[in-house]
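Only a single protein chain was left out; the remaining protein chains are all shown in position.
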Amino acid sequence: MRMPHMAERGPELPMQRDLIDRSNASLKARLALDLESLRGSLQRSGTLLALDTTLEEIMDRVAGFEVVLPSWGLGTGGTRFGRFPGPGEPTSIFEKLEDAALVQQLTRGAGAVSLHVPWDSGASRALSECAQGLGLRFDAMNSNTFQDQPGQRLSYKFGSLSHPESAVRRQAIDHNLEVIAIGEAIGSKALSVWIGDGSDTPGQSNFRRSLERVADSLAEIYKSLPGDWKLFVEYKPYEPAFYSTVIQDWGTALHLCQGLGDRAHVLVDLGHHLPGTNIEQIVSRLIQVGRLGGVHLNDSKYGDDDLTAGSIRPFQLFLIFCELVAAEREARKSRQMSSPTYLIDQSHNTRDPIEALIVTVEEARRAYAKALFVDFERLAELQDASDPVLAELVLKNAFETDVRPVLAAVRLRDGGAIDPIGIFRESGYRLAKARERKPDWKTAGGMV
Amino acid sequence: MRMPHMAERGPELPMQRDLIDRSNASLKARLALDLESLRGSLQRSGTLLALDTTLEEIMDRVAGFEVVLPSWGLGTGGTRFGRFPGPGEPTSIFEKLEDAALVQQLTRGAGAVSLHVPWDSGASRALSECAQGLGLRFDAMNSNTFQDQPGQRLSYKFGSLSHPESAVRRQAIDHNLEVIAIGEAIGSKALSVWIGDGSDTPGQSNFRRSLERVADSLAEIYKSLPGDWKLFVEYKPYEPAFYSTVIQDWGTALHLCQGLGDRAHVLVDLGHHLPGTNIEQIVSRLIQVGRLGGVHLNDSKYGDDDLTAGSIRPFQLFLIFCELVAAEREARKSRQMSSPTYLIDQSHNTRDPIEALIVTVEEARRAYAKALFVDFERLAELQDASDPVLAELVLKNAFETDVRPVLAAVRLRDGGAIDPIGIFRESGYRLAKARERKPDWKTAGGMV
Amino acid sequence: MRMPHMAERGPELPMQRDLIDRSNASLKARLALDLESLRGSLQRSGTLLALDTTLEEIMDRVAGFEVVLPSWGLGTGGTRFGRFPGPGEPTSIFEKLEDAALVQQLTRGAGAVSLHVPWDSGASRALSECAQGLGLRFDAMNSNTFQDQPGQRLSYKFGSLSHPESAVRRQAIDHNLEVIAIGEAIGSKALSVWIGDGSDTPGQSNFRRSLERVADSLAEIYKSLPGDWKLFVEYKPYEPAFYSTVIQDWGTALHLCQGLGDRAHVLVDLGHHLPGTNIEQIVSRLIQVGRLGGVHLNDSKYGDDDLTAGSIRPFQLFLIFCELVAAEREARKSRQMSSPTYLIDQSHNTRDPIEALIVTVEEARRAYAKALFVDFERLAELQDASDPVLAELVLKNAFETDVRPVLAAVRLRDGGAIDPIGIFRESGYRLAKARERKPDWKTAGGMV
Partner (left out) sequence: MRMPHMAERGPELPMQRDLIDRSNASLKARLALDLESLRGSLQRSGTLLALDTTLEEIMDRVAGFEVVLPSWGLGTGGTRFGRFPGPGEPTSIFEKLEDAALVQQLTRGAGAVSLHVPWDSGASRALSECAQGLGLRFDAMNSNTFQDQPGQRLSYKFGSLSHPESAVRRQAIDHNLEVIAIGEAIGSKALSVWIGDGSDTPGQSNFRRSLERVADSLAEIYKSLPGDWKLFVEYKPYEPAFYSTVIQDWGTALHLCQGLGDRAHVLVDLGHHLPGTNIEQIVSRLIQVGRLGGVHLNDSKYGDDDLTAGSIRPFQLFLIFCELVAAEREARKSRQMSSPTYLIDQSHNTRDPIEALIVTVEEARRAYAKALFVDFERLAELQDASDPVLAELVLKNAFETDVRPVLAAVRLRDGGAIDPIGIFRESGYRLAKARERKPDWKTAGGMV
């Protein structure tokens, strides 16, 4: 379900076709040689033969792997200590879509955008037309009951879907229903619920009653979910609540989803785990019970640092994709596993958000591409034979494969850029926008 | 279901009655005054009135709270770097029972022992008679498939209940059935299963197939479980496997138990969590879904340090007991919640094991007693009113209550010692045993 | 150097004397009995004799223990996800001083305030007069180069004192010199430097050159430090930078201080440590090398959660105070150790800031008071005898002592309130302020 090639599209896209073509032209020959080098290497090692595939098939699968762009990741993020906005940031959802289209134009791996309500407001028809014009789809909708909005009747200071008072819960439920309505109008098929509900001190909230209330509130939302929609329940151990959160881990999220129904799935945000958590195993567990709804991509060294995916622990990212690719393979053989959604959920505090997203598309596809080079059949044999040394080598051989030519060739083939960062800088896009856009810091903020 | 008072029992107990009585006699008057001071204080603050209870009722409940002693905690523990055994350690299960009886005699809060097979071997009849003579019961049985035993046919190096080879799994299942058989002969009513299965490197094992195999193996064991027995499934994030473990967290343990049946429960070891885990919330979750089988008491600062309970994070221990006491209260009002078992599971590396266990009984009862002083009705009101400051004070007022006189008075009343450590040292027990017992280091080792 | 008793002061203090007196009158008798109960208990146990002290001496020492209030802690804090302000928050430094005076009036343990520039702006003379009128002093000054201010010439997005460009470093240095100048005018004697400098991705900054630049910048500041001032260097492992920070731990902070001179000291913020850090040992190390400048009090379960001190790990807080009290004792015997400053550095996200500060003064004094009950001579003997069981009991006996009557009695004696929270609520102070004060959210924000 990829977007039409750039070549087939109109001239309204943010980046001049010319610039991309000229840059590609100058790099094409070198890329072709690099790709042939890789092909030779893979042939000599017997990798392609063992996988019963071709480099072209691999490229097709990489091309089919897309990540969703977060509307809120297109502005500069920040911490509680401050935010350092850059010039030319988008000031409306329409400008965010423009920037998203640029990322997609250059990378060809990010054809959808996820909206956050009420951060992203706009008439549905205008939104749909704008997105369509830019070649973008809308993925899962995100509700927001972790902040108070100007004019909001009741405060979420002490919770939203789990608040002790039913009026506050009702307000939060209604907000989610509204978000679904907006999503329906613009073609989304899923609602992501992440709440900040929890407590800052022992005693502040009752663990059991809070969970019951969240379960009830989610049931209300689920009841109103359109028949072809999914509900994603996200968990997080801490922040903004610093003693306990109501949906603190995958165990609790799974418990809630199982109580809701078949279309409720768990959403795994890579940054929402305690130090040392084996995230790839959690991904595997959720696949196993058929409840993996999506993955929020980012990276971290300490807490929910929201750094760019693959920037700190690229091997872990690869291992996570190994679980996903292995599951896909098995699913293709037997029953259908519906593919989880991959959303970039990062906070770009010191980098240009467009550049950070371009890099992230590359990192996600790199991890995915490397996972495609894993010989899972051989791996299974070695696991059955309790041969950890050779089993590790199977993974390491895939991980050490330099897939940069594959990623660039896929981009080129699909109308994107061999060197997206280079073109972006050369284009002067950001500076041009800095002249056009009038930032209103109140709306430009917001990060998850 | 407490043990008969010491006064009613024969003279075969390890500690001379005389010594205890003499010591108590010299401390009794002071204790009485301390207890009256506390009573006065509690009356003045209105605590007893608010709780609609008396100090005597509190004492009765404390007296009814018992912890189980681990047979393996009666010898000096150790680390992978070494073990520093002390003089007079027990060299057989019978000597361990003798030491356990001493702890019970002095504390009156530890009337049961949990055995670990095959560490603890002995004819069932002899075991039963010995225990009975010492006034001890046998609590949950522990199987051991995380070590290879001399003469064992197949190795658990690469797993036991989850091993890729069915023959190894069968051997591990059979071992568990054997442990049940021993347990039946000596009056136990539960089997605790903790396995070390996992992997040390990415690729070594398959997350999904490993879990399926464990589920199948546990189902085999569960099928053979006597009708009045429970099966406890313990989880642990790491160690001895350092990349992944098969039953890594409560989510996985719960999933397994739900697949097994109503008599399968999760066992929470306080040390088996990643840094920062809100353990009291996990305890609450398991109570909520009716699957909390037991709690393994210990404390830790870093990993599964197996320090004595309450020695590092006494406030956390108190919060855990608050969940348990709150649940008990509600259970008494409505349906019956069967009380979880509380086992001390520690590694006494640099302390005399008997002294460490005496201290731990005190710490566990201290946390429990303080939790009894929590005004849960008032707390619920404050939670509903989103008043975190006063809610915290409800907990802190209970936690700051100096319950030492209560604990000592309960011991005295039940025939134990006001100053158990003092008496133990005065008695010269350890030195006497050092002369009697002939350590065989091979059997004296072992720790969990 | 405590403040004069309230009784000696004029009527301009925020809380009506009457209200306090009436409340105290109704609670006095009960307090006296509780205090006598405690005294009796301490006499019976021989504690006072062993410590060669009296309850009155203990009370004097507790009375002499003061914490500094942070100006920024008087407004509601927040997280990167939002802030939930409460009614009646202070909108200027003068209103913050008013609230601080209220905390001091009720607790008598918080006679000083620490300012943060440029958050706190006002004419020095007006500030001094206001503080004096309210019976407050100014403690260490805090500079701020972790945020950009409106109209600021150069951005701190990529660092301040360690920025690659000398012009930015100069601007940051000059800001610090300005803060010193303000501090001199209002009677402060120390500058606290905490910088957010660091990096979000590997490669972004050079570890060695960044440290050299910070060392140079600090040397510039140190050169201009008035002769009777101290410089406090604060460390933090992460946040707002999420891959590396320039002054990441006590080792680096100490290295910097040693390079600066005798008046440079390390500042330990309890929340600025990685999971599992033994903070009391770091405090001990810094005392040992004579470089402990101060302690920022707060508590945390995960990261720099900035929860109220003692709310999560009260035993750890007690252990930290044990190091400080032990060092004080030794210092009194030999050379003079200058007492570190104790600042409350918290983020009150879901509590009323005034209530949170009142509770924190209580918690800090509680930990301090309990540490005064430790028999350090006995402890030293047991440590020399390698007797961990009895050594722990020495600490636990102090920790289990219910010192609430001591704290309340000290407050009463010094003109404060037996029940500060009760009086605060009864007074309707917050509501009155909500009518008076006109919040300007830009200045009311800010948290560290």
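By written order: A, B and C. Residues from 1 in each chain.
Keep in mind that, in the parts below, a contact is a pair of C-beta atoms (placed from the backbone, for glycine too) under 8 Å apart; a residue touches a chain by one contact, two chains touch by 3 or more.
Treat the numbers as computed from the prediction; the structure is a model and nothing was measured.
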* **Among C:Gln105, C:Thr201, C:Ser217 or C:Ser311, residue touching the chain not depicted** => C:Thr201
* Structure fact -> The listed residue (A:Glu12, A:Glu129, A:Asp402 or A:Glu436) that touches the chain absent from the view is A:Asp402
* To do: Among C:Leu35, C:Ala356 or C:Leu379, single out the residue that touches the unshown chain.
  => C:Leu379
* To do: Touching the absent chain in the whole complex: find that residue among B:Tyr222, B:Tyr238 or B:Tyr429.
  => B:Tyr238
* Structure fact -> Where subunit C meets the chain that is not shown, the residues are 157-159, 164, 199-209, 211, 237-238, 243-244, 248-252, 254-255, 274-278, 280-281, 284-285, 287-289, 315, 319, 323, 379-380, 382-386, 388, 391-392, 394-395
* Name, in rising order, the residues on subunit B that touch the hidden chain in the full complex. => 77-82, 84, 146-148, 155-158, 196, 199-202, 204, 237-240, 242-243, 274-275, 300-303, 305-308, 311-312, 347, 349-351, 447-448
* Structure fact -> Touch rule applied to subunit A and the missing chain gives residues 30, 33-34, 37-38, 40-41, 44-45, 275-276, 278, 301-302, 311-316, 350-352, 355-356, 359, 366, 388-390, 392-393, 399-402, 404, 421
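Everything that follows uses one rule, which is that only the chains that are shown with their structure count from here on.
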* Determine, using the mean of C-alpha atoms as each chain's centre, which chain is farthest from subunit B. => A
* **Intercentroid distance (Cα basis), subunit C paired with subunit B, Å** => 39
* Measure off the straight-line distance from the CA centroid of subunit A to the CA centroid of subunit B, and report it in whole Å. => 44
* Asked: Residues of subunit A touching 2+ other chains?
  -> 157-158, 199-202, 204, 237-238, 243, 274-275
